[in-house]
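Accompanying notes for the structure given below.
Incomplete set of chains, arranged as in the complex.
Per-chain numbering from 1; labels A and B assigned in written order.
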Amino acid sequence: MNSFGHLFRITTWGESHGGGVGVVVDGCPPRLKLSEADIQPDLDRRRPGQSRIVSPRMESDTVQILSGTFEGQTLGTPISMWVRNEDARPEAYTEMKTKFRPSHADYTYQAKFGIRAWPGGGRTSARETIGRVAAGAIAKKILRERFGVEVLSYVKQVQRIVAEIDPNRVKFKDVESNIVRCPNAAAAQKMIHLIEKMRRAGDTVGGIVEGVARGVPAGWGEPVFDRLEADLAKAMLSLPASKGFDIGSGFGGILLTGTQHNDPFRARGGKVYTTSNRSGGIQGGISNGQTIFFRVAFKPVATVMREQDTVDVEFRNTTLKARGRHDPCVLPRAVPMVEAMTALVLVDHALRQKAQCGK
Amino acid sequence: MNSFGHLFRITTWGESHGGGVGVVVDGCPPRLKLSEADIQPDLDRRRPGQSRIVSPRMESDTVQILSGTFEGQTLGTPISMWVRNEDARPEAYTEMKTKFRPSHADYTYQAKFGIRAWPGGGRTSARETIGRVAAGAIAKKILRERFGVEVLSYVKQVQRIVAEIDPNRVKFKDVESNIVRCPNAAAAQKMIHLIEKMRRAGDTVGGIVEGVARGVPAGWGEPVFDRLEADLAKAMLSLPASKGFDIGSGFGGILLTGTQHNDPFRARGGKVYTTSNRSGGIQGGISNGQTIFFRVAFKPVATVMREQDTVDVEFRNTTLKARGRHDPCVLPRAVPMVEAMTALVLVDHALRQKAQCGK
């Protein structure tokens, strides 16, 4: 329902307008150094208003740790984190009270629950991802400090603009060097221009975020249902606006024959590696020691500044022209979300591996 | 681990060689008419040796229900189903004892568990999916009889051969009218020719299976992590050889702007529908009453009849030429697997919806 993970388990809560949003992280190993300073940077990368190409909603998104740490270290008990809602303007959404926004979740929530918090979309708001990003910052820290694993992601494509990026070499500082979070500077320029054009047109645009994990040892993951790629797929498709996931060769791999597609094994110095990586670092659901990389497709944001056909809550045909904040492209803010979900999946599998197969 | 689902929960077990493979289905509603005759047809669609374009392994895959039914009806208690292994030929795999097959899971299982059942790939064998397909047959029956929901799937693409098919109208009998399970007869012919060519060449080929669910009412699914599309993505990426998943407009949708991409709502006779279906029947993680459809990418089968570079269990470079059965294309047999996993996801959400929001 609103929880994710088995051994490192998060539960998020909160609506767009109301007391705030938050997360409880259960299963965090004890004696990890942790303070708000470890978490805030990723929230800043996620928050609206961070640049001219994302939603202008005014939120500082300042996180507060309410439990689970003592004298700067984790206790092994639940870590509760909370971010207040500040820029709550229900009046900007009054039309949403009576009309369902196209390609949003207003109608489906109403159909499911028979009630919905219409201001700002309530629980359907992307503000829910604050809890994920906060928890993901902890997961990334555990992976880095205890397992030597680096997780990062970046914008790979905006509409038709595709950036060439090597998942084995891309650096975090290059991702963060521009406001669209594409480490290929030339492509980033084009992407920013396109998004700005969309913003001026009151329209929106989608694309692809690529996720990467480096340093994952061979042996993480599970046979059968909880394959590493299956858990990643679920994690990514649980992000708002995501429509697709593929890993390694992915959808493109179907153009190759088996002979072309297979990754030959080679050994060197007592270590096994593959000379190509169409598997994307995972074979049979379990990591093989190579770089894990995958792509997530995000549709164009549904809120456009144009009049659209829709129905009202009485099921009568009508039209709606959005008046809320205009977020022309979700991709720059989706980057920390993809990282967070990747880290949550990996840390869970790292702990499982210790449980079943550890010494 | 080896279980899938929350309220309708399956646990599969078994290796390629050994006592057989099976599944325990927990949470099945009581008083459903059920016998082996409801399950065997889907196993027959999944089994090897069914046509000249799939693996020639000789298995009748005859299912036996060991528990959970009484006088032809389900009891509400666990349904245990078992299929014996018949065509167990460990001698065909002796080279696998000492060498890791490229792009198989031999190496990763060894890295994870420190042991592996090398004959036939053990637990990594596609025989594991027998349990899923058997459980899926029950799930499909529940969906059909108790909820009026129809689940089906078909081969949409083999390598570069793409079939035009309308998810709203495609019929099961058209899917089953040819051995490749593509309901577009012209495309099916080309696909069969391509696969036969691959078989002769000792090579393999991949493609896309499209999954469809019709008649799902608005309101199934969950906000946030257990979104319907997230659970479907996990289900599909848990299938052997799958590399990607997208829903509705999917990866193609990123070429559109928000204005182009949104699905306008219209009302007619007290019912709400959308005039396009780029959402793929799901909005905000919850079904909206339109046809659900999605695609799953399957890579070419890793077992090719050619010599390939690999390493042995002592981590020395060597080569391997497969001697086992040659399965030139997994797609025709993946069709019932995709249906099974789709049905398992949907029936679980149907029961959840009753629990939380039912009368």
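The criterion applied here is as follows: a residue touches a chain if its C-beta (ideal position, glycine included) is under 8 Å from a C-beta of that chain, and two chains touch if they have at least 3 such contacts.
From a predicted model like this one, the values you see are computed outputs, not experimental measurements.
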Check your understanding: Wait, 2 copies are placed, so what's the full copy count for the complex?
Key -> 4
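Here is the rule we use: only the chains that are shown with their structure count from here on.
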**Study point:** Separation of chain A from chain B, taking each centre as the mean of its C-alpha atoms, in whole Å
**Key:** 26
Revision key, fill the gap. Chain B residues touching chain A in their complex are 1-4, 12, 100, 102-105, 107-109, 111-114, 123-124, 128, 157, 159-160, 198, 203-208, 217-227, 229-238, 240, 242-251, 253-267, 270-272, 274-275, 278-280, 282-289, 297-304, 306, 308-311, 315-317, 353, 357
